[in-house]
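Here it is: the structure, laid out below.
Every protein chain but one is kept in place in this view of the complex.
As written, the chains take the letters A, B and C, and residue 1 is the first residue of each chain.
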Amino acid sequence: MTTRLCAHADEAVADVQDGATVLVGGFGMAGMPVALIDALIRQGATDLTVVSNNAGNGDTGLAALLAKGRVRKVICSFPRQADSWVFDGLYRAGRIELEVVPQGTLAERLRAAGAGIGAFFCPTGAGTLLAEGKEVREIDGRLHVLEYPIGGDVALIGAHRADRMGNLVYRKTARNFGPVMATAATTVVAQVREVVETGEIDPETVVTPSIFVDRVVQVADHS
Amino acid sequence: MTTRLCAHADEAVADVQDGATVLVGGFGMAGMPVALIDALIRQGATDLTVVSNNAGNGDTGLAALLAKGRVRKVICSFPRQADSWVFDGLYRAGRIELEVVPQGTLAERLRAAGAGIGAFFCPTGAGTLLAEGKEVREIDGRLHVLEYPIGGDVALIGAHRADRMGNLVYRKTARNFGPVMATAATTVVAQVREVVETGEIDPETVVTPSIFVDRVVQVADHS
Amino acid sequence: MTQTSPTTGGQGPLGKHDIAALIARDIPHGAFVNLGIGQPTLVADHLSPGSGVVLHTENGMLNMGPAASADQIDPDLTNAGKVPVTELPGAAYFHHADSFAMMRGGHLDICVLGAFQVSARGDLANWHTGAADAIPAVGGAMDLAIGAKKVFVMMTLFTRDGAPKLVSECGYPLTGLACVDRVYTDLAVFDITPDGVRVRQTFGIDVPELAARLGLPLQTGAPEHPA
Partner (left out) sequence: MTQTSPTTGGQGPLGKHDIAALIARDIPHGAFVNLGIGQPTLVADHLSPGSGVVLHTENGMLNMGPAASADQIDPDLTNAGKVPVTELPGAAYFHHADSFAMMRGGHLDICVLGAFQVSARGDLANWHTGAADAIPAVGGAMDLAIGAKKVFVMMTLFTRDGAPKLVSECGYPLTGLACVDRVYTDLAVFDITPDGVRVRQTFGIDVPELAARLGLPLQTGAPEHPA
């Protein structure tokens, strides 16, 4: 339905429920919806499952959400980084669950959720620890692992520009997980740097059409 | 490898082999690579499998290729149209094979070929004639049909503009099957209306990156 | 447009433009809608500019505008029926795999389809007559049938020969199983519910006669699960 322009990030995440699965875009800081994560911390929802490429860096953003004990489980490709001490501590203390998914399989499982694909046979990870317990099938002489969709209750993404209808464009490699997460959640919230009038984005260049976007919040850059 | 700019459509399709599977873009006339099909007719390859949304209209283009007896099998979603008399005649005479695939499943099977997905469970067509003989599985309470990739030896597509590297943009609904077929064939040939210098297409707006494009031919519009 | 209570016959039968108007009225503000090909595309003519309804065409576009006038025709811009159309502000183009992912992924609010038959449990038959010499051609029918959040069918209730098209079991080859939510016809509007077929409105016929002609049990009264 019609995309809503929210005056503040707090309004955009006001209804996130305890126990929700939250898809969080970004790769490193590029495309990271920092203002929305901060609003989610203020909002207070807990017992969350977070799906994101990483599991937080430093002490802000996703790491701050984790540090407050709001996250029950992380589904990501790469939790361990030089500055992922918050996650590392929680994990070693047994206070957070972790599902590690190869990065491309993570993207494809999100896409499957958005694209109505029930499951898919994927060659990535066949014969490795990450395929343990999964159905495996040889197709055309190659081992494939059966992978299921990952959908979210909410997606928080960072885009560059929206029009008033909710069409989105991204900028450079900040595009990353945003477009695919936007297809994969019941409620999709985008933080953007700029909102323009409908018609000002060339229809050939729209990356995420408005149909996928529920709420848009304009925030100052890098906040 | 590096995209080759061909002076003429004949050069671009010179090496299509008898027995090849040829993906042909376009939906109606929008995006139809007419000049490439005409060149393929002149080139003479036969015993072809053609994958396209339709099975030819009127007496030109794909219909002309069929009329010359060059096509053993058509894989498409919608062969029967008001002006598909060439296909209709061949089919009724038992001189051409037909595999009918739901349009979205056709697009998704092409994507799977290009994306290295071994097979996927798809709800479309479950419980219908088009699922007969296919593996069916209930996932989340819904029947799904196991669908396999459709890849091509050659893809012939129509795009709007290329740069000299082979990056492509399309125009309006002429985009249709082009981008997905460009990922799904060993050799991808694009006819375009315009070739511009590398760097003149905004990297944010590239729809088919050069990695997928082997040959580009500039042709006059609607030829 | 004629609206009546479900238990009394109003004026009828409706013409196809009346049915289209009825459907247009039931589409919520701002909905994302696919109108398939053929008769359902008439619904677009009855959507007001202020409806906020966004039309999807499966050949790769959102916010499709009306059919193109002679001087607007652009061979690169057609609807799924290959009719030249126009573009509204806020449109977006995408390729076929993305377009059908959007559909199959349940992102469209409503699609409106024609039908040969609909069964009492919502099975749809609209792609194949099953005749031995018919050339099968499915297009996007199966994708549309299972993709949208709500599937509305627009059809006459009886064939020219008087045979019901709302039936206990489809005789024609199926397009999709249990996928239809509501059926708009010249004589009545029906909801397909877990409890069976429920009459929402009738036009020039009363419910007992309707039930008799269809040979189907019909529920009446307010639906328990409004669309």
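Basically, a contact is a pair of C-beta atoms (placed from the backbone, for glycine too) under 8 Å apart; a residue touches a chain by one contact, two chains touch by 3 or more.
Since the model is a prediction, treat every value here as computed from it, not as a measurement.
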{"item": "Visible chains that the absent chain touches, using the contact criterion stated earlier", "value": "A, B"}
{"item": "Among A:P33, A:P102, A:G151 or A:P203, the residue in touch with the chain that has been omitted", "value": "A:P102"}
{"item": "Contacting the left-out chain in the complete assembly, out of A:A126, A:L146 or A:V216", "value": "A:A126"}
{"item": "Touching residue (missing chain; options B:A115, B:A131, B:I150 or B:V217)", "value": "B:A115"}
{"item": "Residue numbers in chain A that touch the chain omitted from display", "value": "27-31, 53, 77-81, 87-88, 91-92, 98, 100-105, 107-108, 110-111, 122-130, 143, 160, 170-180, 207, 222"}
{"item": "Missing-chain contacts mapped onto chain B", "value": "1-2, 111, 113-117, 163-165, 167, 183, 198-199, 201, 203-204, 206, 209-212"}
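As a convention for this text, only the chains that are shown with their structure count from here on.
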{"item": "Averaged-CA centre spacing for the pair chain C and chain B, given as whole angstrom", "value": "30"}
{"item": "Between chain C and chain A, distance of the C-alpha-averaged centres to the nearest whole Å", "value": "35"}
{"item": "Junction residues of chain B - those touching two or more other chains", "value": "108, 122-123, 170-172"}
{"item": "Chain C residues counted as touching two or more neighbouring chains", "value": "61, 87, 93-94, 101, 103-104, 147"}
